[in-house]
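Each remark here refers to the structure printed beneath this line.
Left out: one protein chain. Kept in place: all the others.
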Amino acid sequence: MTTLAVGLRRRRLLPAGLHTLRGTAGVLLVGVVVLAGLLAPLLTDADPLAQSGLALAGPSGAHPFGTDDLGRDLFSRVLHGIRTDLLISVTAVPVGAVLGCALALLAATSRGADVAVQRVFDLLLAFPGLILALAVTAVLGPGRWPVVIVIALAEIPGFGRQLRAGILVQREREYALAARVGGASRARVLLRHVLPNAVDPLIVQGAIAFSLAVFIEGAMSFLGVGVRPPEPSLGGILSQSMAYLSTHPGYAAAPLLVVTALVLGLTLIAEALNEGIRR
Amino acid sequence: MTSLSRRSLLRGSVAAAGLLSLAACRSAAESGDGAAASAGPRRGGTLSLATTIDYTPSLLFAQSANTLVQRLVFNTLTRYDDQLRPQPELATSWQPAADGRSITFKLRDDVLFHDGRKFTADDVIFAVKNLQNPVRSAQLRSTAATVTEFRKNGDHELTLELAHPVSNLFDLFEFMIITDSATVEDAVAGKQLIGTGPFRYGKRTPGSSITFTRNEKYWNPGRPYLDGVEIRVIPQADSLVSSLKTGQSHLSYHVPGKDLAGLKGSGQFQLRPYDTGSGAYYIGVNVSAEQVKDKRVRQAISWAVDRERLVQQALGGYGLPSAAPWPKSSPAYSDANATHYRHDPAKARELLKEAGVSGLTLPFAHSNTPDGTAIAQILQHDLKQVGIETELQPTDSPTMQKQLISQTMPALWTLSHGFAQLHPATLAVSAYPFNEAKNSSHFSSPGYTDIVQRAWKRPDSDSAEAKALYQQVTDTLLDEAFVIDLAIGGQIEVAGTKVHGATLNKFNYLNLDDAYLTV
Partner (left out) sequence: MRTFLLRRLPSGLLVLLAASFLIFLILRLIPGDPATSLAGPDAGPEAVAAIRARLGLDRPLLGQYLGWLGDLATGRLGPSYAIGGEVADLIGDSLGATVELTLGALLLVILLGLPLGVLGATVRRGPVAVAVRALTTTVLAIPPFVTGVVLVLVFAVTLGLLPAGGHESILDQPDLGVQYLLLPALCLALPSAAILGRYLKDGLERALAEDYVRTATALGISRRRIVLRHALPNALPPAVTVLGLQVGQLLGGAVLVEAIFAWPGLGQLAEQGVLRRDYPVVQDLLLLLVAVYVAVQLVTDLVYTWLDPRIRWE
């Protein structure tokens, strides 16, 4: 929220932000994880769903990460799990972002709309997300869609509030006032002048949103309302491994490492971008 | 600059240390169980029991997922020993008529309810009538309903007249708790429980805990040994296991299968399996679904599943792979029945071919708990190997229950069932999956109904003739395969080494009359 104050200086420094050590490290971490997920079918020919009698085995030549409780190859499951998480986030985050931004633009049209939109954000934030997840999954039946919907709903207020605050700041700046004095319509000023200047913080929000998506997917799996089994997902593998944390810690290691790397990378990118904007 | 940071760090740590030192005066973390020297029963102590499922007051009179409370607060007329022979409890002796159409009980005359009222024959009459009430949803209602008349002979002798003989009569008396008639509505509303049992109902914090205190006027002299019992509700199975490992809880019957192997290896616990309640895992088939109408398809499913692997990977090795519903303690058990279907994918494929079925894709519902999900995935994989694709439908228990009751289950589902641990007739007249009159599989056949009724409506339960009828029931179940049994799991008692003498009855009622804690 406060970072917006810093988004004042209108200079596009996205790449510059990413050129810092932190930014590079972030891009590298996320890049490796994303690539591993995208190239999963090339990196392993083990079927992530094939079971065997060899359960909870340690790492070996045949199973680089070992096997899970049903004797499935963990390496393959983790790689395909990344794909699942990517697919979910790539659908859910943009939907949440677009809806949030649309609401923020609506809020900019009038005072009444502004109050209404703010209360909508309040409502979305007030609902305990995981209870909503239980309810949505119960209504729709389990699968990817409930996860996507829950994540999208959770992302709306983040983007919306961010953009609304940005618009409020930008609207009062000289160039916007000048445009309005120059006879440009309200909508035109908003879309042509104010909006482009208020989007910088949204890109930071985007990076944060992706890491939030990974967490929500994990928490939903932990509560038993994640993607439909036996499809692997990072959160699903991780939450299944929790029962074996003391007896077979290796089971949790790989999915945890991937989740941490992904989220850490996204956080680093967000920070780097943030500093880039600020500079 | 650094002095500042040190200082603020210091302040933070002083505050934290304050909290910790406050914590140091009394520890809420129990020290782990050492090897306790057992020196016979000891009076005193509070037993802490962990369960994943909270008790549901409205299901007090039905067999449900949590039946730990029933035998703590209440008593039954009789209780079974390991061979299903009834032993006296509130009834001291009984005399069935030769034709099996009546039975006369002599009752204890020294029993008081927790509110001080004396227990009499009227309380037994109330208990039977209460179970006849459909609103109580008692599974043994059909058996209770055979009682048509009550004849009192004084306050402590009672004759029950039956409409027809039933072979599972004593299952009813193992099941039926004797409650105080005046407060029964309070009991099902969760307000109070008044019985004659070893413990008085204390405080319940829904979703968290229930406490019980010793009944000082219990009819069994010197019992119970314990001062109190606490049932702790820990919905997350992993947390429940942690609670046992830290010694915070002493005893549990709800440890998930996959955790059992780890606990067994630790040497910190005694594990004991019971042939009781909801412990048989099965695949239910909705025979009204077009693709599984042909019994050869259902038989193929039964050949396709690897019961051994299921027991190893999902049940921690605790369970008996079996194609029939009966545990070893049942009069209907035989090795031949249990191994009637073995893991034989080739045979399964052959049967499917014979039935002219290929490219099957079936919806497959399962409970969305970690255990239920693991079992379903194992079965899905096995079925895929013979060419049957399934789409898993993780379902939460209220939805499942509604579908079961309203007979709207998908083509396949997997769950667990109880009632096979009793007299075999009880399974077929009481348990929903097997009920001859109305079951979730939509299966009915005059032949099945006839055998079930004959096995049920007879005065004896373990003559050669009775056993022959049970075998016919089993043969039908195996041949028709509308319920495909996978493994007999039973309840596994996980007890810390301090705990002695806890037992379950055949309906999973926890009996702590003789239980004690060593130091």
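We just call them A and B in the order they show up, numbering each chain from 1.
As a convention for this text, contacts are C-beta pairs under 8 Å (C-beta built on N, C-alpha and C of every residue); 3 or more make two chains touch, one makes a residue touch a chain.
For clarity, every value in this text was computed on a predicted model and none was experimentally measured.
**Q** Among the chains present in the display, which ones are touched by the chain that isn't there?
**A** Result for the missing chain's touching partners among shown chains: A, B.
**Q** Using the touch definition up top, pick the residue from B:Ser64, B:Ser181, B:Thr213 or B:Gln270 that touches the left-out chain.
**A** With B:Ser64, B:Ser181, B:Thr213 or B:Gln270 as choices, the missing chain is touched by B:Ser64.
**Q** Would you mind spotting which of B:Gly44, B:Gly154 or B:Pro235 touches the chain that isn't drawn?
**A** Touches the omitted chain: B:Pro235.
**Q** Among B:Gln95, B:Thr148 or B:Ser208, which one touches the chain that has been omitted from the display?
**A** B:Ser208
**Q** Hey, which of A:Asp47, A:Asp122 or A:Glu172 is the one touching the hidden chain?
**A** A:Asp122
**Q** Spell out the interface residues on chain B facing the chain that's missing from view.
**A** On the chain B side, contact with the omitted chain comes from 1-5, 7-9, 11-12, 15-16, 19, 22-23, 25-32, 54, 56-59, 62-64, 134-137, 139, 189-191, 204-209, 232-236, 238-239, 242-243, 245-246, 248, 396-402, 404-406, 430-432.
**Q** Residue by residue, what part of chain A touches the chain that was omitted?
**A** Counting over the whole complex, chain A touches the hidden chain at residues 1-3, 6, 115-116, 118-119, 122-123, 125-131, 134-136, 138-139, 211, 214-215, 218-219, 222-223, 235, 238-239, 242, 245-246, 252, 256, 259-261, 263-264, 267-268.
As a working rule, only the chains that are shown with their structure count from here on.
**Q** Roughly how far is chain A from chain B, centre to centre by C-alpha average, rounded to an integer in Å?
**A** Measuring from centre to centre gives 43 Å for this pair.
**Q** For chain A, which residues are in contact with chain B within the complex?
**A** Touching chain B: residues 49-51, 53, 55, 69-71, 138, 141-142, 224-225, 228-230, 240, 242-244, 246-247 of chain A.
**Q** Can you check the complex and tell me which residues of chain B touch chain A?
**A** Contacts found on chain B: 237-238, 241, 256, 258-259, 262, 309, 312-313, 368-370, 373-374, 376-378, 380-381, 391-394, 396, 399.
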